[in-house]
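Of the protein chains in this complex, one is absent; all others appear in place.
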Amino acid sequence: MTGVPEAAARNLAAVREKKPLIHNITNFVVMNYTANALLAMGASPVMAHAPNEVEDMVSLAGALVLNIGTLSEAWVDSMLKAGRKASALNTPIVLDPVGSGATPFRTRSARRIIAETRPRVIRGNASEILSLRNADSRTRGVDSLHSVDQAADGAQALAGELQTVLAITGPVDLVTDGRRVVRVFNGHPLMGCVTGTGCTATAAIGAFLAVDPDPLRAAVTALAYFGLAGETAAQKASAPGSFMIQMLDALYTITPELLEAKCRIEIA
Amino acid sequence: MTGVPEAAARNLAAVREKKPLIHNITNFVVMNYTANALLAMGASPVMAHAPNEVEDMVSLAGALVLNIGTLSEAWVDSMLKAGRKASALNTPIVLDPVGSGATPFRTRSARRIIAETRPRVIRGNASEILSLRNADSRTRGVDSLHSVDQAADGAQALAGELQTVLAITGPVDLVTDGRRVVRVFNGHPLMGCVTGTGCTATAAIGAFLAVDPDPLRAAVTALAYFGLAGETAAQKASAPGSFMIQMLDALYTITPELLEAKCRIEIA
Partner (left out) sequence: MTGVPEAAARNLAAVREKKPLIHNITNFVVMNYTANALLAMGASPVMAHAPNEVEDMVSLAGALVLNIGTLSEAWVDSMLKAGRKASALNTPIVLDPVGSGATPFRTRSARRIIAETRPRVIRGNASEILSLRNADSRTRGVDSLHSVDQAADGAQALAGELQTVLAITGPVDLVTDGRRVVRVFNGHPLMGCVTGTGCTATAAIGAFLAVDPDPLRAAVTALAYFGLAGETAAQKASAPGSFMIQMLDALYTITPELLEAKCRIEIA
């Protein structure tokens, strides 16, 4: 994979030009922030979960974002319905298995969504991603007990098994399709003090999947962009309230040129 | 309709003095922002959707705001129940048919709510409003495919048929009761970069309906006030995160006198 900074610039420009409709079935905590972030990026968000419309809605969308942060049986059923339709239409899906590993219901639901909808990218913290493999991996609430580095080998093997791209976010992000491993260094520690930054990174991957047919590249470039927004915000804010607002501003103001120049990745 | 700027000032002062309880059955994405906006205006918001309390709650309210942004069968049933009670009590209802035209479920639900609850005002973008008339009108996700001007004639006829006030928001807002047509020029393009500004404009109409018996005037003055908040915010912020916070501040700081002076409308 070469030319990642150029691809990042291209993807951001394409999102702003095409304004892809991103269909989110996500959690109650982050719906507002995620929708605002997608708008700030240039995409067009819609949140819709009713079983009698998710197939119609996803048919209009450029990507589907599934997130189990405040899951229930009924919402998982809607995710499965929307996801199967998206798969049939070859519309890309990104899954955020929030809290997988913390409760059996979350782990089971994440695995079921993967098996039945075949997401192109799955983004989570290290514990969440490892829980998809290993029944005895544990997650504490929705926060990670594992570091990204601890997860690296396992993630690469798991991505191959699941035939998907895995994006593990943390101080350094690790993205792998089982063959290639890419690290993204953009980001800032304050991102961990704002709820839903992980979920919103997932939505950013959704927006980039809508304009880039290579899911590994879409995930890497979206995370670089999102991390750069964190870095930019941290130049103006040093506490989480102001920081989360500055992140929305940065998603809006970062240009493709700036992203190309500031993108910090390493291909293993 | 004369004296609109004076009426705008009077309505804003009345909301702040009477602090009407505004009962919202609205979508998950905008609940927080809408509640904060209503508080900033001076109104008293409550969100309540359970079938076993919506009739009790709406009986305490000065207006009912219905919004189908994240609708499901159960929530539509609650909207119908609350709406029928509000109608029986002569409590004004404003409907936001978010995404009507994008999926059959949304269009059908919006039409059913209109038929069974008789809202005094319906606010949407041009595509949403036209979808209430024309089965083949289309909406892309929750964003409009039509301009306000394209919608003007259709809207006037539709308002007459439905015997309601239609408020179509866009770069210029158009409000009509089928007889009179009023354009509101207040507003700013950044409002389109923040999720839920349309929904919150609808809630502002709800607050003004609680203090003004003329629904056309209530809608026009609320949109002028809301648009002025956008203009005021844009003087302090140039990106959507800061802008959405400044809008809340502006809703709080705009005085009736300033609104009277800055209200920009045109009666056709």
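Chains here go by letter, A and B, matching the order in which they are written, and residues are numbered from 1 within each.
Keep in mind that, in the parts below, contacts are C-beta pairs under 8 Å (C-beta built on N, C-alpha and C of every residue); 3 or more make two chains touch, one makes a residue touch a chain.
Please read these numbers as outputs of a predicted model, since none were measured by experiment.
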Omitted-chain contact residue, chosen from A:Ala167, A:Val182 or A:Ile245
A:Ile245
Looking beyond the chains shown, say which of B:Leu71, B:Leu248 or B:Cys263 touches the absent one.
B:Leu248
Residue of A:Met1, A:Leu89 or A:Cys193 touching the missing chain in the full complex:
A:Cys193
Hey, which subunit B residues sit against the chain that's not shown?
21, 23, 28, 31-32, 35-36, 39-40, 44-50, 52-53, 56-57, 60-61, 244-250, 252-253
Touch list for subunit A against the chain that is not drawn
27-30, 32-33, 69-73, 99, 102-106, 140-143, 193-196, 239-242, 244-245
